[in-house]
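The complex appears here minus one protein chain, its other protein chains still in place.
By letter and in written order, the chains are A and B; residue numbering begins at 1 in each of them.
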Amino acid sequence: MSEEKKVAVYICKGCGIGDAIDVDKIKEVVENELKVPVKVHDHLCGSEGVNMIKNDISGEGLNAVVIAACSPRVKKEVFDFGDVFVERVNLREGVAWTHEPKDENTQMMAEDYVKMGVVKAQKAEKPEPYKEETSKDILVVGGGVTGLTAAIEIANAGYKVYLVEKEAELGGWVKNFSKILPGKYPYKEMVDASAYLDEKIKEVEENPNITVYTSTIIKSISGQPGMFDVVVSRNGSEESFRVGAIVVATGWKPYDASKLENLGYGKYANVITNVELEKMLKEGNLVRPSDGKPVKNVAFILCAGQRDAEHIPYCSTVCCLTSLKEALCIREMNKDANVYVFYRDMRTVGIYEEFYKRAQDDEGIFLTKGTVKSIYEDEWGDLIVEVTDTLLGEDVKVRVDLVVLATGMLSSMYGLYTTKEEYPEEGDPPYSHIKPAVPKEVAFEKKDKEWILNLQYRQGPELPTLRYGMPDSHYICFPYESRRTGIYAAGCVRAPMTVRDCELDARGAALKAIQTVELVAEGKTIFPRTGDIDYPNFFLQRCTQCKRCTEECPFGSLDEDEKGTPKPNPLRCRRCGICFGACPEKIISFKQYSVDMISSMLKAVSVPNEEDKPRIIVFACENDAYPAIDMAAKNGLKFNPFVRIIPVRCLGSVNVVFIADSLSRGIDGILLLGCKFGEDYQCHFIRGSELANRRMDNVKETLQRLFLEPERVKLVEVEISDWPKIPEILDGFVEEIKKIGPNPYKGF
Amino acid sequence: MAVEADPTFVREVIKLGGKTLKKCMQCATCSVICPLSPEDNPFPRKEMIWAQWGLKEKLLRDPNVWLCHNCNDCSKFCPRDARPGDVLAALRARMIAEYSWPSFMTKIVNNPVFFPLFVLIPIILIGALISVFNLSVPTSGEIIYSRFIPMEYVEAGGFIFGGLAVAIAAIGLWRFWNALTEGGGKTVVIEPKEGAEVEVQGGMCFIDAVFYALKDILKHSWFKVCEVNRNRYYAHLLMFYGFLALGVTAGMDVIAKYVFGMPHLPIWHPAKILGNLGAIALFLGCSMVIYNRLTNPDAKGGSYFDWFFLLTLYAVAITGIITELARLAGSTAAYYLYVVHLIAVFMLIAYAPYSKFAHLIYRGVAMAYAKATGKEPKIPF
Partner (left out) sequence: MEADILVIGGGISGLTAAIEAAETGYNVVLVEKNPYLGGRVVQLTRYFPKICPPYCGMEILLKRLQNCKNLKYITMAEVKSVSGSAGNFTVKVEKKPRFVTDACTACGECVEVCPVEIPNPFNFGMDKCKAIYLPHEMAFPQIYVIDGEACDKCGQCVSACKYNAIDLNMKSEEITINAKAIIVATGWNPYDKSKLTNLLPDHPNVITNMMMERLASPNGPTKGKIVRPSDGKEPKTIAFVQCAGSRDEKHLPFCSAICCLATMKHALYVREQIPDAKVYVFYIDIRAYGRYEDFFAKVSSDENIQFIKGKVAKIEDAGNGNLIVHAEDTSTGKKVSMEVEMVVLATGMQPSTAVQKIEGLEYDDYGFVIEKEGIIPCGVARKPADVASSNQDATGAVLKAIQIVRR
């Protein structure tokens, strides 16, 4: 399985470490107890120090080095020795800068950390990538502007594309539009929609890298990134092909205007939606639906059924702009037309303020903020729109031929049955951030009848959604974070946006798809641990089919056989370790991150029998809590020397076994520092901290059975910017533990 | 309020100099920046959207349009370059057109195409006078204008055309006043938010209001508040008092002649000195305004309506001064220049009710009305 482990330890005395800690003593202890060579250097990150390590690696054949110096977050490039496993022991920020120098407790702390580092390095194995023959082709679902753009851009980068569209023709909604918004400076002139679309369709059809499937639906998708097996049905006949990644660009659907009877829709024939108006404009047939008389006066009601808790609570982003665009189209068709636009806030965001100015300049367009009081028909069949809250200083009443309601956009995924966690068969969604877009019954009614991807995943057939049925990223910094590895949503399916933003979004999702096929071909994972080749192994002989791992994986990477045994898909895996945190049998491990490894580190912590030397294990999320502690150190903050901080990839990878092992060894308390969870969760593995919190609740029951106080285990949500609070959190917990008293298991 | 947007009216206002009005996005910077804008009924933000919608009926009875002294502070700070100051100026022109009688006159007076016609009218009239009465220019002797055109003719002309102008202006005034105060009819009343109709109410009876308005006008208190264009305060002050002084001198001339039998006041006479100072003030004021309009980016432009009045006034001042200088120099050219001067004076007076000159009365009335209704701005006079 693995070569012999040759570990050496290097301790740096620089940056105040040597002043605070008796480094030579640590050298002695470690060499005697752990039988590994230890070298001390004044300035390890200097070229002399680094060369020393490099020489030892080649000379001694080291395959793991423990660098006991500064935080693993700094000087990364300096302590990079290729294939050699590097374990960084944080003596500078973690000990010297935050603790009393030359103190017994500080010394013990440093000693423990070095030992923990050594055992970790000893346990680490060399990972081998999961390499399979993968496909680099990409599936684009949806043939609207987003899908077309994605297909063209991917193909132009030299990748093969399958473009699947359920309608008989490509083009999506824009097919029915007459004009689209300008895409470049000065952002004033509308662009002819047909010309725009025809060019795109032509490009798609002429590109040899693109295979187009129209009138086609996806029957099923199974497998994993690089190896997605797609079965499509074109007019009833099935075909299948393999792709490496997927772009979902299935667009939007209009909000059901029949719910807007209060605005006269369905009641008066001349009250129409903006979608219906686009069709009239496209056909050049601007007449009143009621009697076919030409339309002269038009009123646009913006936010119709939007920004409204009763209908769509959000803003559809595009309606202000499209209404202005349609107003201009009407004016182009009829020079005598008067177009009234009643808005709530004019949301021509960013550079599109220019287009607002363009529309304002038209002398036949009349704009005001306003709220519709009532819409009714008079005896001549004209519509009267009464508007209040205007800018004109009083309520106004206009007589028009046509009322256009700017109804909003719903994601095409709205209302679909998506995942088991969004629509569990029993009970409520298991995670507090999940807000199902439609009631469970509605989604279940459509289960197996309506779908988009029909993923053959244990966790459900579609992309998980965020809010309002949109499969968007939850992360501001990472807009293409996807909870289904290798599958990226783009365009209006994920958030309402203009045609122009759809184009940009298509590019982004396309790049992510390309990146996925390239990375998985090398057996590498994608964001956020991009490039990691280490993947979890399942020792299935000992699996009890408890299904915790398959349920808890945030990325749906584990499927199940009939008995409930997990079927790993390493290329879907994102290496967070939540599965190994979930497994009660401890059968899941990475080569360089395992239950065994952390258990050994816990065992390396000294547990003195003295009452004034409590021992607290702190599991800290390596992305937020751990850097916060570093920054506390950088700012000269101090905290108690009884904590032993272990960075973890995610709190979700903290197995309850760690808690039990620690407490049974006499550790007095366990503190978990992880990201915020709930609606605005900050955990980069979606639910790691929430899961940890739930597991700790369960642990507390166990503790009570062992006659241990449940307060010995605590989870605190820490943000990276909470560094000023670090001493308060760490010292506060030690105080709490001191109040409870020492762990009775100490010394056993 | 049932409204119908009226693009025709919008176009009219645009034509009269409000070409930027559609740019307004209703941020209300103008209402805040304007030092004359009242707290409870600020302008010109609301006027801007009315203008965008072409709400003629509301605008034509809006005294705020006249409270504006066109300092263009608003235009300077307008984030959209909608130039509310210009729009209100255009609206004022449009209001004069609306209320002056007969209304077609305003249209043609303010149409540059007819400019030659309006110069021709006084030329023809004077020409007719000369030919009918067989008047001729004296070739020698002391320069006394009545040796060429008897002063009685000029006076008669003054009374006829001046009187006519005053009468016509009075009609306009009356119509404007009705529009401001009457409810119902073909125009609607301006309703502030609470819905209370604007009536002649507030802390002041109308006579007092007129008195105080006059005081404000004489003191130019409102002008003084404008910040962007401080020069305009001095310029307008010069023009106003210059014109007033010339008017007083003209009146005293008549009084001296008919009451005291002194047809020719000597040059050192206080009345004459006043007149000469007035002429210089008028000339300086006009020059400053013109210079300002040509150079100050915040006051630039102006419509034909503005320029017609301004240049006529300037012409009166310049021809008056040159004529007088020629007379004092003893040159017979003074007679010819005198004719030119008379033409300018005619154009100023006879067309006054249709030209920007009418602002004198409309603004005065609007100010008195604003005072009477408690709608005047709270400014530290």
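Please note the rule applied: a residue touches a chain if its C-beta (ideal position, glycine included) is under 8 Å from a C-beta of that chain, and two chains touch if they have at least 3 such contacts.
Since the structure is predicted, the reported quantities are computational estimates derived from the model, not experimental observations.
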| item | value |
| --- | --- |
| Contact set of the excluded chain (shown chains only) | A, B |
| Identified contact with the non-displayed chain, of A:L197, A:M631 or A:L663 | A:M631 |
| Sole contact to the chain not displayed, among A:S290, A:S432, A:Q515 or A:T702 | A:Q515 |
| Residue, one of A:R467, A:K613 or A:K738, that touches the chain absent here | A:R467 |
| Touch residues of chain B, complete complex, unshown partner | 25-33, 37-42, 45-46, 77, 79-81, 192-193 |
| Positions on chain A contacted by the hidden chain, ascending | 14-16, 43, 45-46, 70, 74-77, 153-154, 156-158, 184-186, 307, 313-317, 345-354, 369, 389, 391, 393, 467-468, 470, 472-473, 475-480, 495-497, 501, 504-508, 510-512, 514-515, 518-519, 527-528, 530-531, 623-624, 627, 631, 634-635, 675-676, 680, 682, 684, 719-724 |
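The working rule: only the chains that are shown with their structure count from here on.
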| item | value |
| --- | --- |
| Geometric centre distance via CA averages, chain B-chain A, whole Å | 68 |
| Touching residues (chain side chain B, partner chain A) in the complex | 1-5, 7, 10-11, 14, 22-26, 45-46, 49-50, 52-53, 55, 80, 191-193, 195 |
| Contact set on chain A toward chain B in their complex | 338, 340, 346, 356-357, 360-364, 366-369, 391-399 |
